[in-house]
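Just one protein chain is left out here, and the rest sit where they should.
Just so it is clear, A and B label the chains in written order, and each chain counts residues from 1 on its own.
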Amino acid sequence: MSTSSSNSRVPAIAAVAAGLVGLSLVLIFFVAPEDADQGISQKIFYFHVPIALTAYACFGWGALKALLYLWRREERYDLESYVGIHQGTIFGALTLVTGSIWARASWGVWWAWDSNQLVLFLVLFLFYSAYFMLRFSVEEGPRRANFCAVYALFGVALIPVSFLAIRLAEDFIHPTVFTRDGPQMSGTMFFTFCVAWAGMTALAYALYRVELVGKRLDANLRDLREALTT
Amino acid sequence: MSGGDYLAAAYTVVLVTILLYVVIIAAKLTRLERQTAELAELARRRTDG
Partner (left out) sequence: MSGYAADVAALARKDLKLELRARDTLPAMLLFVLSTLVVFHFALPEGSGDEAAYGLLWVAIVFTALLGLARAWVPEREHGVLDGLVLATSDRSAIWLGKAIATFAFLAAAELVALPAFALFFQPLDAAAIAGVALANVGICAVGTLLAAMAAASRTRELILPLLFLPLTIPLVVGGVGSSISAEAGDYLLFLALYDGVFAVLSWATFEYVVVE
C-alpha cells in the first residue's frame, strides 16, 4: 500500500497550517478590535472556539474512519481512526484548558458547571480517555480494531446526546449569574474568527498526517526487522 | 492577574502544546534513526557474510 506519494504532501500541509495560524495571530492581535464588554481577554475566544470545533471535527473524522474500517476491513482505517481520535483528545484537552482560563478571566472562577460547552467537553474527554485505556488493554489485531471502531461510533453518538442532556440539566442545576453572550461580532471579528478556525483545522490535519507518517514508519521498521532477523 | 495576563496564558498553553509535539517528534526521530542504523548494519552483515 503506497503511502509515499501522499506523504510527500505532508510538509506542504504543515506549511499551510503554519501560514494560516501565523496569519490568524496577526489578525487577532493587530487587526481585530477589542471587545467593549470583556476587554482584551475576549481574544481567547479566537483560539478557544476553533479548537473546540476542531476537536469535534477530529472525533467525527475518527468515527468516519472507524465506520470505513468496519465496512471495508482495511487495516489503515483503524490506524487513521486512532490517530484522528488522538488528535481530537488533544484538542479537547486544549479546549478545557483554554476554556477554564477564559472562565477565570471572565467570571473569576476556574470552572463553571453552567458553561455547557465546558461540561460537554469534560464528558467527552472522559469518554475518549477510556478509548485509549481500551486500546492499550486489548491485544493488537482485528479484535482490537473492531472494539475501537465500535467505541468511536458510540462516541460520535454521545456528542449530541450529551449536549442535549447538559441542556436539560440546566433545569435543576442552580442557574448562576454567569452568562456569556456570544460577542456581537463585527465583520472584522468574524473574518478573524474564520481565519483562526481555518488555521486550527489545518494545524490538526497537519499534526494528524505527521503522526500517521510516524506510525507507519514504526510499522515498516518492525516488518523490516522481522525480515532481517529470520 | 489582568485580562491581558489570562490572554497570554491561554495562548501560551496552545504554543507549549505544539512545542511539546516537536519534542515528541524529535525523540521519535532519534529512536527511528537508531533503529534504521541497526537494521542497516544487519543488512550489511547479511550481504557480506
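As a working rule, a residue touches a chain if its C-beta (ideal position, glycine included) is under 8 Å from a C-beta of that chain, and two chains touch if they have at least 3 such contacts.
For clarity, every value in this text was computed on a predicted model and none was experimentally measured.
J.: Among the chains present in the display, which ones are touched by the chain that isn't there?
T.: A
J.: Of the listed residues A:I40, A:L53, A:V138 or A:M185, which contacts the missing chain in the full complex?
T.: Missing-chain contact among the listed residues: A:V138.
J.: Considering the whole complex, which of A:L53, A:L68, A:L158 or A:A198 touches the chain not shown?
T.: That would be A:L158, which touches the missing chain.
J.: Can you say which of A:V97, A:V150, A:M185 or A:V213 touches the chain missing from this structure?
T.: Residue touching the chain left out of view: A:V150.
J.: Name every residue on chain A in touch with the hidden partner chain.
T.: Touching the missing chain: residues 70, 123-124, 126-127, 129-130, 133-134, 137-139, 141-143, 146-147, 149-151, 153-154, 157-158, 161-162, 164-166, 168-169, 171-172.
Criterion: only the chains that are shown with their structure count from here on.
J.: Counting only Cα atoms for the centres, state how far chain A is from chain B in Å.
T.: Chain centres of chain A and chain B, defined by C-alpha means, are spaced 20 Å apart.
J.: Help me check something: in the complex, which residues belonging to chain B touch chain A?
T.: 3-4, 6-7, 9-11, 13-14, 17-18, 21, 25, 28, 32, 35-36, 38-39, 42-43, 46
J.: Help me check something: in the complex, which residues belonging to chain A touch chain B?
T.: Spelled out, the residues of chain A in touch with chain B are 38-41, 43-44, 47-48, 51, 90, 94, 97-98, 101-102, 104-105, 203, 207, 210, 214, 217-218, 221, 224-225, 228-229.
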